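The complex is shown incomplete by one protein chain, all other protein chains being positioned as in the whole.
Each chain carries a letter (A and B) given by its place in the written order, and its residues are counted from 1.
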Amino acid sequence: MKPPPLSYSRPHSLDEALDLLAEHGDEARPLAGGQSLVPMLNHRLSRPGLLIDIGAIAQLQRMERTESGWLIGATVTQRRLERDGTGGCDLLRLAVPFIGHRQIRARGTVGGSIAHADPAAELPAVALTLDATMVAAGPDGEREIDAASFFVGPYMNSLAEGELLSHVVFGEVPPTARCSFREFARRKGDFAVAGVAAAVATDDGSVTDARLTAFAVGSNPVRLSAAEGVLAGRSIDSALADAAEAAAAEIEPWDDIHGSAQYRRQLIATLTKRALQDVAP
Amino acid sequence: MSAANARRVEPSVEVPISVTVNGETVETTVAARQLLADFLREELRLTGTHVGCEQGICGACTINLDGEPVRSCIMLAAQVDGSSIITVEGLSAQGLGPLQQAFKDNHGLQCGFCTPGFLMTLSTVDPDEYPGTAGIREAISGNLCRCTGYGGIIRAVRTAWDRPDHG
Partner (left out) sequence: MADSFALGDRPVYVGSHVTRSQDDALLTGAGTYVGDLRRDGMAEIAVVRSTVAHGRITAIRTDAAAAVDGVIEVITAADLTDVSPYPNFASAYTQTPDTFPLARHKVRYVGSPVAVVLAEDRYIAEDAAELVEVDYEELPAVTSLEEALEPDSPRLFEHWPNNRLLDLQPDDSEVAAILADNRVFRRRYKMGRHTAMPMEARAALAERRDGRLHLWCTNQHAHIARTTLSYVLPVAERDIRVVIPHVGGGFGLKQHLYPEDVLVSWLALRHGRAVRFVEDRAEHMIAAAHARDHMMDIEAAITDDGRILAMRVQVVQDLGSAEIFPGAWCPALTTAAHMTGPYDIRDCVVATAAVTTNKTPGGSYRGFGVPEAVFAVERFIDELAAEVGVDRIDLRRSMLLQTSDLPYTTASGALLDSGSFAESLEKVVDLGEQAYRRAEAEHGTDPDSRVGVGYAVLFEGVSPTHHGASAHWAGHESCSIEVQPDGSVRVTSGVTDQGQGTTTFVATMTADALGVPIETVHVELADSDATPYGLGAFGSRQAVVGGGALLMAASEVRTKIKSIAAHMLEAPEEDLVIEAGRVHVAGSPTPAATIAEIATTAVIRTIDLPPGVDPGLEATARYEPELMEHVPDARGRINPCASYANAAHAAVIRVDMGTGEIEILDYLLAHDCGRVINPPIVDGQIWGGIAQGLGGTLYEDLCFNDLGQPQTAFMDYLVPSAMEMPDLVIEHFESPSPNTPLGIKGVGEGGTVGPAAAIGNALAHALAEFDPQIRETPLSPAVVRAMIPD
């Protein structure tokens, strides 16, 4: 389990990184924290001719509040979010501890996790729930991609050739919204067997804004729009069972050694119910 | 992320690095694809860092990298330019430190293969971030042990972190 032969580079600016990407095309692969990529190299499931280590590019390490939300640079580590806080982004705060273990979060990055687009990963689900904007840097400048169109398949994103994920802007939720992050994994720190992220706002007991995302139950994290629809205008308590049933029905899970598709539907129903109980006023 | 003073590197199969390991500066050139764990073990002969899975799961290869516990089997040696590393060999200047002594006194190890990883995780994290016995379990959850069932390890950490039995 040793990486295949490869070259390594470490640019100091985004422009240098983009130049290398342009020059080496398909052969090149950005290396952020490497917590998914290096295991893939060790398994020889990935064979880039050139690794572009983006870890020393200061521009990618920004973390700041902007008008449109909480901006996090691609190479900000998950540990930094855990240690320095998530700037009031409650869903992110709840989700981060579920990412692997401390040792993984120490190196793993926000951009790396999102660009890797593992269907069972936490941050893509948070991004989808918060209608995040992914900002891609390319030869022609920056391009915004909304979360819903960023994840296009298991381990596949919609970045174009020559583009790098520069940063992510996590959107705001209404001030009254409450968040929950529920994940079922076999062991602490394992990838989810199923998970639900929720941000729900209510006014006088009625749901005014419901965002529910299921992950690890299909090729991508998916907004539970049917369940969100069920909740609209109702009290969480009264809609709980219907929302859970709708959520279980609208996903397209698959079988693996940890459970059948049917089991994952049961899990999503359970987790949806529990997440909604968490956010009930 | 990588240390801010990591130097710029043009594409190459050989990468110059400067890294502080257990207080000593090492200047050398590594193969671009060499894993950090292999660099420590095979080049520096610091074989206390063990390799248990090479996929970032078991935690045996955990080291202290710039103050964070990190799995050295899923990092490239090339990435540590400008960084500072502590391995189990650098944990105590002489003999056993308090954490190591607590492991010995509480039978916190059997085969000892996973032990350096546990020691490096525990010596790197802030105990206050992991309160109580539940916190100890959480702190070591990224390190697998197949011998002890964790009983002796948890007792050892309680001793080292001065925690009562039911904290």
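We adopt the following convention: a contact is a pair of C-beta atoms (placed from the backbone, for glycine too) under 8 Å apart; a residue touches a chain by one contact, two chains touch by 3 or more.
Computed from a predicted model, the values in this text were never measured in an experiment.
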Hidden-chain contact residue, picked from the options B:Ala6, B:Val19 or B:Leu109: B:Leu109
Sole contact to the chain not displayed, among A:Pro124, A:Gly189 or A:Pro221: A:Gly189
Absent chain, residues of subunit B that touch it: 31, 33-34, 41-42, 45-55, 57-58, 60, 87-89, 91-92, 95-96, 100, 103-107, 109-116, 119, 136-138, 140-154
Missing-partner contacts on subunit A, residue numbers: 1-5, 43-44, 184, 186-191, 193, 257-260, 263, 266-267, 269-271, 273-274
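Operating definition for what follows: only the chains that are shown with their structure count from here on.
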Subunit A-subunit B separation of Cα centroids, rounded to whole Å: 28
Interface residues, subunit B side, partner subunit A - complex: 1-2, 4, 6-13, 15, 32-33, 35, 38, 54-56, 59, 62, 65, 68-71, 73-76, 78-79, 81, 121, 125, 138-139, 141-142
Residues of subunit A that touch subunit B when the two form their complex: 1-12, 16, 20, 24, 31, 33-35, 38-39, 41-43, 50-51, 53, 55-56, 58, 61, 75-77, 79, 100-104, 106-107, 109, 188-189
